[in-house]
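To start, the structure itself, in structure tokens.
For this view, one protein chain was removed and the others were kept in their places.
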Amino acid sequence: MATYELKNKKNPPISEIGVIKWLHENLFSSLFNSILTLFALYLLYLIIPPLADWLYFGAEFGNVTNDQCTREAACWTYIGKKINLYIYGFYPEEHYWRIHLTFALVAVFSFIPRLFKNNPHRFKLIAFLFISYPILAFYLLYGGIGLEVVETHKWGGLTLTIIIAAVGIVASFPIGILMALGRQSKMKVIRFFSVLYIEFIRGVPLITILFMASVVLPLFFSEGIDVDKLLRALIGITLFQAAYIAEVIRGGLQAIPRGQYEAADAMGLSFFQKTSLIILPQALKISIPNIVGSFISLFKDTTLVLIIGLFDMLAIVGLSTSDVNWLGRETEGYVFVAFVLWIILYSMSKYSKNIEKRYNTELDKEKL
Amino acid sequence: MSSNDKQIIQINNLNKWYGDFHALNNINLTVNEGEIVVICGPSGSGKSTLIRCINYLEKFQEGEIIVDGTSIADDVKKIRQVRSEVSMVFQHFNLFPHLTILDNLTLAPIWVHQNKKEDATERALALLDRVGIKDQAEKYPNQLSGGQQQRVAIARSLCTSPKIMLFDEPTSALDPEMISEVLDVMVELAKEGMTMVCVTHEMGFAKKVADSMIFMDEGQIIETNKPDEFFKNPESDRLKLFLNQILDK
Partner (left out) sequence: MKNKANFLSNYLNNNEIRAFLFQAITVVAIFYFFYAAFDNMFDNIAARGISTGYGFLDDESGFNIAESLIEYSSASSNLTVFYVGILNTLLVSFVGIIFASVIGLLIGIARLSSNWLIAKLANGYIELFRNIPILLQIVFWYNILLINSPRSIKDSANVLDLIFINSRGFFMPKPIFEFEFLIVFLFFLAGLVGRFFIKKHYNKLRDETGKSTNTFFHSLLLVVGLPLIVFFLLGSPIQFSYPEVQGFNFAGGMNLSLEFIALALALSIYTATYIAEAVRAGIESVNIGQKEAAYSLGLTKTQSLKMVILPQALRVAIPPIINQYLNLTKNSSLATAIAYPDLVGTFAGTVLNQVGQAIEIIIMTMLVYLAISLFISFVLNVVNAKLSIKGR
């Protein structure tokens, strides 16, 4: 009946764009919202200025003694004086380079495989690097032939936190995979012990596991063998984390369609081949966001070692403020540690969200 | 079909923007009582946006929409009035999964229209029978197939005795073998004299029951015509291109 002429697009009415619109829609769209906005602004007014004053504007940064340092605001001088303690624990200063080297090697070892992208022996190289790093790292940190020994009770601070987290993550992973597979197993005995392990560990607080590792574990060994304190903590944390990783991986395993198992069987693959070549790679990929989440939790849990006598960053606060020269600076200490840990954990969670986003878009592409 | 000249929907100079994007550009449209209007066009042309303005699921910045004498505005009473006369069937059915089929149907009659439970149930069962789902009344939506769910959705829309029914691509989310069972119900409704505004790609359906075809592109109505002329003699180039693309299959 009718054909219309094509019109050009117009611009929306003025009240629809710009700052006024934004303010109106987002902050003052209704009476209730306006009241909320004012309430929120009032809250901010109550909190931000005193906080900023304590943290920065009134705070002391200069080179003064504890008595000269202000009590009304933060005394960051204290942190400056104790910073080595916070980062390196009791590690001897002349040997700091060993810690630096250990961490630098992580970057180096991660980079090396990229140089050999098309080399057929690449996989063996990665395996070699993966196995040799812990040995090398331990040698550097602890000492031995040629390097002076630094006992583990001297390790502390941020270094210790990172070491515990890293070892926990790496060691718990294979155990977690085994437990997850065990829980899925058709063999009743295997399944029984896997479920028992996982549900038991997940039902109790980490602190009880650490107590167990710290107090009971030494009793399991023959008289005379003294189990290193750090090692006990590492065993406790690893066994604890393994149960949680197992559940995460189990989620991934369950997300794999039955058809994958059947196709692998039909091809005649053995259990080991099927699992390592087909099932696990897919399960792990699906679980990546949750695995990262699990690691974030682990990192937070490392603070508990203070309760069994190890000197992670949090423990250093209590330690360094019983120093006669710096009494009463716990608040500064806690704020500093909170700040450092927060940055690390926040970065990890942002990274996790990125991975999730990238992974979801990859999935969508596959669907198309 | 529409010998009745009563205009039940009037859209005058409708303009809508999403931020800076001009989604609906000067739409003018009237629908008579009992008329079947089919809107088609490429994706992104604004067809869904247009019909969602009719029951105020989308707001608009310029122009007016008058439904059965009520001019739509940001007014709770007016919106409720319009929504009690206009029903919508969605592409993804939108049945309430936590309620039984029967409860899905009787929810609005009881809570919006103050019907007695017995009456509402009776009417619901009758409508379910009409769309062929009577024996599934106590089941839950997720236990039904897509085609069955959409027929239930249609029955749910009918429970409130609407004067106008809006269909937003009702068969686009269905597997091919279930499309005809839904279209059959829609054809029945058309024959009984319901005023329907449908956004759809199902041209067979359109040819069978439409009184008026509307082609939209880039937020504007490009061409309207009776179905015969619309398909046989498209005037605008864009419509010609569009028909080539979809009728070629």
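For reference, chains read A and B in written order, and residue numbers begin at 1 within each chain.
Definition applied: contacts are C-beta pairs under 8 Å (C-beta built on N, C-alpha and C of every residue); 3 or more make two chains touch, one makes a residue touch a chain.
Just so it is clear, the structure is predicted and the values come from calculations on it, not from any experiment.
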| item | value |
| --- | --- |
| Listed residues A:20, A:36 or A:147, member touching the removed chain | A:36 |
| Option from A:61, A:130 or A:221 whose C-beta touches the chain left out | A:221 |
| Hidden-chain contact residue, picked from the options A:59, A:230 or A:337 | A:337 |
| Contact set of chain B toward the excluded chain (per top definition) | 55, 57, 80, 83-84, 86-88, 90, 92, 94-98, 107-108, 110-119, 139-144, 156-157, 160 |
| Footprint left on chain A by the chain that the document does not show | 25-27, 29, 33, 36-37, 40-41, 43-44, 186-190, 193, 200, 202-208, 211-212, 215-216, 218-223, 300-301, 303-304, 306-307, 314, 317, 328, 330-331, 334, 337-338, 341-342, 345-346, 349 |
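We adopt the following convention: only the chains that are shown with their structure count from here on.
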| item | value |
| --- | --- |
| Inter-centroid spacing, chain B versus chain A (mean Cα positions, whole Å) | 52 |
| Of all residues in chain A, those that touch chain B in their complex | 1-4, 6-7, 9-13, 16-17 |
| Partner chain A, residues of chain B touching it in the complex | 15, 17, 19-20, 22, 25-26, 61-62, 212, 218-226, 229, 235-236 |
